[in-house]
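Heads up, one of the protein chains got dropped from this complex, but the rest are sitting where they should.
A, B and C label the chains in the order they appear, each numbered from 1.
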């Protein structure tokens, strides 16, 4: 027996996006059981249409990772093996290129704890988010390393230093997925008209809730209101492995008053996202990609970078809208009640 | 325009479940783009069918939370207000009961940072996961408190000390959602036959990967291999707000060799899950609930507790299966390749 | 052979302190190898002398903790034992009172992971910081519990859920040590005259460095510039177990512009500090306590609360001074160079 879960889906927007990666007005799809998300993101999108330049998206970095685990006789043997592995980087790159047309090894990082050696391989993976490509490449790398280092034993093909779908700090610090910043400068009067709030109120709430509140909660690199909601909706609608919202949600909202305007930014260092791979062949996903102009042939990686920017823009719209709502006592529940009643 | 994202869905199992909350053999639905998850969970389920008692599920706690934020003139005023609010707990409970038939205020915790006062209200919410119920109750509580404490100002209806869909420590420590432990004792020969591994290997991998590896990654209460995958699949198939896998994935796998057997447990302190509310009225969700026997009328909260136990059992099956696979070099990729080729 | 390490020590201040716990102008001792700390804290103290009310200190909470660890047959047995232990709270309190004149059991919290049961006992301990008192009381509690619960096994007298001298979230959330907030309102012109900066600059730096910078670093409840420096100096000069600066340093600085003034606060939820116990009998400690007026007989706990407030005030002075310096390019190094040259 095989079937489908039907998740309510809608396009929201258009939102205005600019930057070196892509430029234009875009509608984006969101699939979610929590349908009040649609009008909320829509409100942010409307704001973007009324701001010069709209949402500016900057891609800071991209890489996908897998950490393998070796057992050495002791720390000293682990260290010597590590040094020799690093020295053989060119050969490792070749090994990886033998496993896929798209995977390229770009860096590695390591940890030694007692006699355990964790190596975190970092790859670019073309338009794929790259989970399987990295596992396959890492398997080849492990085999290669084990062959030349008989003093090492297989520990695990994944040592949790990757770190996949877990709340950790390593991804934000060393990078995993696309690192995107989306920013907007909103004139005070647009803020008041569309968001029913002021730049000052948004800035103050961001400090108190997203920065101080998260810090008090023992939060880990998660200074935001609800990135996870937009990420889930966007991921499901575009065929992504949505369990990666765990690390994807670890991002930081910043806001400042600039004269009469509100500067507002979302920083998403761990957007694991692609336009090819599992889930991308489903009809509704293909249609959604087409509607966003991402089904065209482009240089490898180009489509997924555009998708990442659209995702970050969507996160900005939803984050802005919720924060604006929470500056006003009662607005949040009123909106929910209105929407529920309307059903 | 409105539509549906179609996520591939399958029932896996049956798995054998026991414990005070529910007992029996259950099939459970998983919706995911990552379809190798199905045979993986299935393998764990098959193990459970061959162990006396199967998977034992224990519900340790349940509560849903929302933290509000007040601004006081200074810390001393915040403290005095807090003490008076705590003293008025019986009245607060009444206020909450006026907002819903099901919401009950059971506790509150707080933080004072400078002149800011964060209060985390904790509720039971019947069979609903309770996001909206708690927001509505918290709004009423805020209004009530602001009326009696003119020295306090509205800060935010959510102060991120809740903490919803963010990687934080507070939920694990103070509780949010259902707190479920699922355990199994697997005879060594079942381990070898179905999982192609030994108790010793699973225990060692759990220590090195889930405990040490996560610790090195700067992980926060997330000593597991991939809870997020099973949670996502189960949540989507049962109409849950799947963005709650962010905190849901913060759980801990423990394993010990007991004589010839493997003791294996997953501890999930933050399962946000319900059988009523948004998403639960969709046809496929209703059918899935029925097939799991959760559409029957029971005492409020009873169905959602059963659902939580089935969810934890499912997480155990998938976690066990992946760890077993990772004890064997090459098995993980072989399985993926076999499944992809089979398509 | 026994001897003494000689740590350079100086009194700084006076600083002006107010609040329900103590009121007046106080000099405080700091012992440190990093002697530029003295003029830095002194500068903050001078500011306090020029602000109405000086530094307002509020004691939010106090408790000392020890977590014990039991092994149960399974999670269900652990839960039942826990429920029975909680139900026997009055008897547990008696057990504790039998171990010390000062220790009182005020609360307990727990965690169940698989078949492991962690119980975190929380005590008040009079004027002692209370490490040994809590260990002794916990030992008696364990013996008592093991006697009535033959299904439980001794796991450890300390299960790291306490959490002593480790970077964790539990202490900030559940409390450990004195929870003190120290606040000051500084007129803009005092800010400019003594700190060579403006309220706006301090507020901006606090947001960017202490909140955003720490968040990016994967920081855990540690939004400050250098609490650890002042804590170390104060702890060594007053005979404290200075290894508790590990959790003591996990505090949060908040700042806001209020009209022309700077509101500045340090929140220290985990000040482990006492006026009796190990180290307090040394001559220089006694002298220092006397000079701060803390050698007088008072109600149990009263002297240690005063000491905690003075400590928090000292932290505020040093934190304010360093942040002010860092708003100005070059000032930090200039100060260091001037001081080093002066030696």
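Assume contacts are C-beta pairs under 8 Å (C-beta built on N, C-alpha and C of every residue); 3 or more make two chains touch, one makes a residue touch a chain.
All values derive from a computational prediction rather than experimental measurement.
Kindly state which of the options C:50, C:132 or C:198 is in contact with the chain not pictured.
Hidden-chain contact among the options goes to C:132.
Of A:50, A:99 or A:115, which residue touches the hidden chain?
Considering all chains, including the one not shown, the answer is A:115.
Can you say which of C:18, C:48 or C:67 touches the chain missing from this structure?
C:67
Going by the touch rule given at the top, which residues of chain B touch the chain that is not shown?
169, 172-173, 207, 211-212, 214-216, 218-221, 223, 252, 254
Which residue numbers on chain A touch the omitted chain?
19-20, 56, 58, 60, 74-76, 79, 109, 111-116, 168-170, 173-174, 179, 181, 183, 218, 220, 252, 254, 263, 265, 267
Could you pull out which residues of chain C are in touch with the chain that's been left out?
Where chain C meets the chain not shown: residues 1-11, 29, 31, 33-35, 67, 69, 71, 111, 113, 116, 118, 132, 135-136, 139, 142, 154-170, 173, 205, 208-210, 212-214, 216-222, 224-229, 231-232, 236-237, 239-243, 245-246, 249-250, 278-279, 282-284, 326-327, 329-330, 332-333, 336.
Everything that follows uses one rule, which is that only the chains that are shown with their structure count from here on.
Could you give the separation in Å between the centres of chain B and chain C, each centre being the mean of its C-alpha atoms?
Once rounded, the distance between the two centres reads 34 Å.
Taking the mean of the C-alpha atoms as each chain's centre, how many Å separate chain A from chain C?
37
What positions in chain B touch 2 or more of the other chains?
If we look for residues of chain B contacting two or more partner chains, we find 111, 113, 116, 168-170, 173, 218, 220.
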